[in-house]
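Removed from the display is one protein chain of the complex; every other protein chain stays in position.
A, B and C are the chain letters, set down in written order, and residue numbers restart from 1 in every chain.
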Amino acid sequence: MENDNVLLEVKGLRKYFPIRKGFLQRAVGQVRAVDGIDFHVYKGETFGIVGESGCGKTTAARCIVRALQPSAGEIHFRADGGEMTDVANLSRDELRPLRRHMQMIFQDPFSSLNPRMTLFDIIGEPLLVNGMADRQQRIERVEELLALVGLRPEFLQRFPHAFSGGQRQRIGIARALALNPSLIVADEPVSALDVSVQAQILNLLLELQERLGLTYLFVAHDLSVVKHICDRVAVMYVGRVVETAETQQLFESPKHPYTEALLSAVPQPDPTLRSQRIILEGEVADPANPPSGCYFHPRCRYAVDLCREKTPVLEEVAPGHAVSCHRALELDLAGTLDAPVPQTAHS
Amino acid sequence: MLAYAARRLVLAIFTLWTVTVLSFIIIQLPPGDFVDAYMAQLSATQSNVSEQHFESLRRQYALDRPMYVQYLKWMSGVFSGDFGTSMMWRKSVLDVIGDRLAMTMVLSLGAIILTWAIALPIGIYSAVRQYSIGDYVFTFIGFIGLGVPSFLLALVLMYLGFTLFDSDIGGLFSPEYQLEPWSWGKVKDLLYHLPLPAIIIGLSGTAELIRVMRANLLDELRKPYVITARAAGMSERSLVLKYPVRVALNPFASTVGYLLPYILSGSVIVSVVLGLPTLGPLLLGSLVAQDMFLAGTIVMMLGALTVIGTFLSDLLLMWIDPRIRFEMVQ
Amino acid sequence: MQDDRQPILSVRNLKTSFFTDEGIVRAVDGASFEVHLGQTLGIVGESGCGKSVTALSILGIVPRPGRIVEGEILLRREPENGQAQEIALTSLGDSSSEMRSIRGAEIALVFQEPMTSLSPVHTIGNQIIGAARLHRKLTKQEASELAVELLSLVGIPRAEGAIDAYPFQLSGGLRQRALIALALSCDPRLLIADEPTTALDVTTQAQILDLLRSLQEQNGMAIMLITHDMGVIAEMADQVVVMYLGRVVEEGPVDTVFGESKHPYTQSLLRSIPSIHSTPKVHLPTITGTIPHPYNRPAGCPFHPRCPDFIPGVCDHHEPELQSVGDEHLVSCFLYHPVPETSS
Partner (left out) sequence: MAEEHNSSDSEERIFVAGQMQLMWWRFRKHRVAVVATFVVVAFYVVVLAADFLAYTDPNTTEAYRLLMPPQPIRFFDNGSFRPHVYAVSGKRDLRTFKRVYEADPNNKLTVRFFARGYKYKLFGFIRTDRHLIGVEGATAAESLFLLGTDEKGRDVWSRMMVATRTSLTIGLVAVVLSLVLGVLLGGISGFYGGAIDSIIQRLIEILRSIPTIPLWMGMAAAFPREWSVEQIYFAITIVIALRGWTGLAREVRGRFLSLREEDFVTAADLAGCSRKRIIFRHMIPSFQSHIIAAATLSIPAMILAETALSYLGLGLRPPAISWGVMLQQVQNVEAVALSPWLLVSAAPVIIVTLAFNFMGDGLRDAADPYGI
């Protein structure tokens, strides 16, 4: 866990969206989509960000690849094994040489591919704009990439409309890999896909990581998927990280009541595991108008007066396990155990 | 809700101001100034007008001062009810316009009401019975309505009226009421003459609105809440009328915003063809005669009518759409 | 007691097709199942499997150009004069008054999109009152009291105020509760919930599923739960129907279907889902290929091009029938029963 191994370090990242109103569209308030988050990602691991809709996970991911300009904070990224660079405040031109090292996979396999371009143009574009001018060379590289993601090289001249959602997601992955990036930010890459196709894409992601030594920042709302693919996880709630730990540890012994409830709410595809769920009261807080103190306190069954008054900070409670909860050390929360799943009979 | 209304009001006032500037530009556009034109006109008919008279006129309209002073002068006159002098008629512009403004409003309002009364049911029918023969027929008629400019329609109808019924369909009054003061009889006569020009003016707008209503409703009919209502056991007829039609009405109501300029435009030119006692023929006459104060005032009044009408329709929309009432506009 | 085992709804060999310009889409192609009072029947399948069309078919509201082409849907009504009444819904006209008196009153629907399943310009109360008064003789006052009662029953806080709220003023979870209140307005005996939690977050989903369960405990209605989420099915259902491309491939009690699944599709599907209990980072067994487009449905068993146990010459030539493989456990697969003599 030396510092050299850190590929990405996010410090105090904030993204506020102004709420505009009136004739002159003056900003009358802010949606604190991402409200000061810190985490780091080691080289070669899969780091998951998980949370419910509106928790800011997608905004955070988009800030990190600088598809959005962060409002505040630092994003240190190590390109090509060199020095760490803060990419949060670089200009467009300064950013360009770094872009190739971090790429993104999108949630929607339909809107993320330009319907007016062929696969060759889509996957070859990053190559072209980054200096690979020779067409033949690009054709070869694109064919190689197609094979890598499990598509036939002959599909080169086809347009995206020829492909199903899962295949389109493969195309998106091929595009992201074109420049040999070290970090891939995957924003809900399987949540728009059918169940039977999800597994194909998850397998592909794992396989590619092994072969190419990729580092993933994996954003998802599906805890089962996160559990399956991530080494370490950060749980977000209303713009903040409430808990971060190694996956196994987080799932086995969560330290934040929100994580506990989240884990308990996931329905399992196994009727023998039906159990009493923790049903959270109320709704996710409004990031434009969050409650006082700990944002989670109105829904927390362990909340005490302190939680209403004071905002907790993310503190390490065990090596590599940080929680933002006043009562983290006193509570004994339930996690999920790795019960051996009865394998379905197969004749 | 108040914020929304205030926003629309500010915009309306701003638009109104732009209209006055544009009207003023139109007054100023022809070469030479008003007094030059007036002089030229007077000297053609009579020659014994003193130079002092012109000088005082020049001073009255601040013609020797910079343009913005002239504008302010004119505007301050407008606020006190003095819109300038019509040289063609040699009296104050307001006197010339007389009740033609009211007539224009009555005609436009009539056209809007007819447009809605025709477009709404046809639009609903076409959407609910999509791809039926009736839908095709109405769509076709709608296209004709879009294709035929209103003044041509007026001409053709006039020709048909003349050849088939030997009657003149022009005018808003029968000859016997033409010069009469207002009476119940005259109002009835007006109502009798109103529908035809109103339909002619409203036709292309009607065609457009049928398309709008049909498209809106088709969108709404595909929404899940229609399935919810259907699954609750509502009959198709009451379901369509209660939910999707009601929802589709909102964008429909906001069409007044562009319908009104459309209708006033149409009314000007149709009035010229049919010789209706509205602002249209007066505007044409004043422009041909370069009677610019009159022309500018009419353009301004027509502009103001649309701005006020649009503002009123915004308020109407606000009243019927809870999403705006509760300030949830995206 | 005998009567209790009688299903409230029986669907037999239901076939619903869409006759489009591009061709005929057989959205539901021979579905048979039964729903019992006080029980939850789960219908599960991926996109295009026909689960939603099945729901619409039962209610007789399949949109054009679709229609039911074959099959029988029997609804058993409350016993009258000691004699249970059976109505064949398929024999009633879609817009007949009998059908309408059943819709909403006997069978109610909760639709998938809480955002758009309620009219945006009518208040919640207005919509519930409207639905309640369709089938019950209530004054406006009574209906409005009922609406408040229903809204608090489904757990909407400050129900008196909520009846005057518009849907956009409520969050997704509350909207879904309001929709359930609307469905309950006429005390239906069968509630069809079509992906009721798909658009919701996990914690809200848990709330809604909990609500459905407690409502069922209270009034003993039957629930037909349609979803693509195997987890939700395992959690909620008593009986399960697994569909693929319009056909029922397997059905039976939930423990049997999940524990001893027989159809290769069900087996592969269950194995391909990562679970928070399974070993992480392992290669998930997958189903090869993608779901075919409904216009190009494969001949024979629709699953054969993706099936690991594909028997050439059999699966691609004959359509398997749904047949018993055990106690209440039905599978439609040639691995378990003989190939028909006559070629189809």
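Just so we're on the same page, contacts are C-beta pairs under 8 Å (C-beta built on N, C-alpha and C of every residue); 3 or more make two chains touch, one makes a residue touch a chain.
Source: prediction; values computed, not measured.
Across A:His40, A:His76, A:Arg141 or A:Arg158, the single residue that touches the chain missing here is A:Arg158. Touch with the chain omitted from the figure is made, among B:Ala3, B:Met67, B:Ile113 or B:Val156, by B:Val156.
Where chain A meets the chain that is not shown, the touching residues are 24-25, 62, 65, 67, 92, 96, 99-100, 102-104, 106-108, 111-116, 118, 125-126, 129-130, 147, 150-152, 157-159, 161-162, 167, 170, 172, 175, 178-179, 204, 207.
Looking at chain B, the residues touching the absent chain are 11, 14-15, 18-19, 22-23, 26, 29-31, 143-144, 146-149, 151-152, 155-156, 158-159, 161-163, 168, 170, 257-258, 260-262, 264-266, 268-269, 272-273, 283-284, 287-288, 290, 295-296, 298-299, 302-303, 306-307, 310.
We take it that only the chains that are shown with their structure count from here on.
For this pair, chain A with chain C, the centres built from the Cα atoms lie 33 Å apart.
With centres defined as mean CA coordinates, chain B is found 56 Å away from chain A.
Interface of chain B with chain C (complex): residues 223-225, 227-236, 242-243, 246-247, 250, 320-323, 326, 328. Across the complex, chain A meets chain C through its residues 52-53, 164-167, 194-200, 202-203, 206-207, 221, 223-225, 227-230, 247-248, 251, 261-274, 277-280, 283-284, 336-339, 341-347. Residue ranges on chain C touching chain A, taken from their complex, read 46-47, 171, 173-174, 201-207, 209-210, 228-237, 254-255, 258-262, 267-281, 283-287, 290-291, 335.
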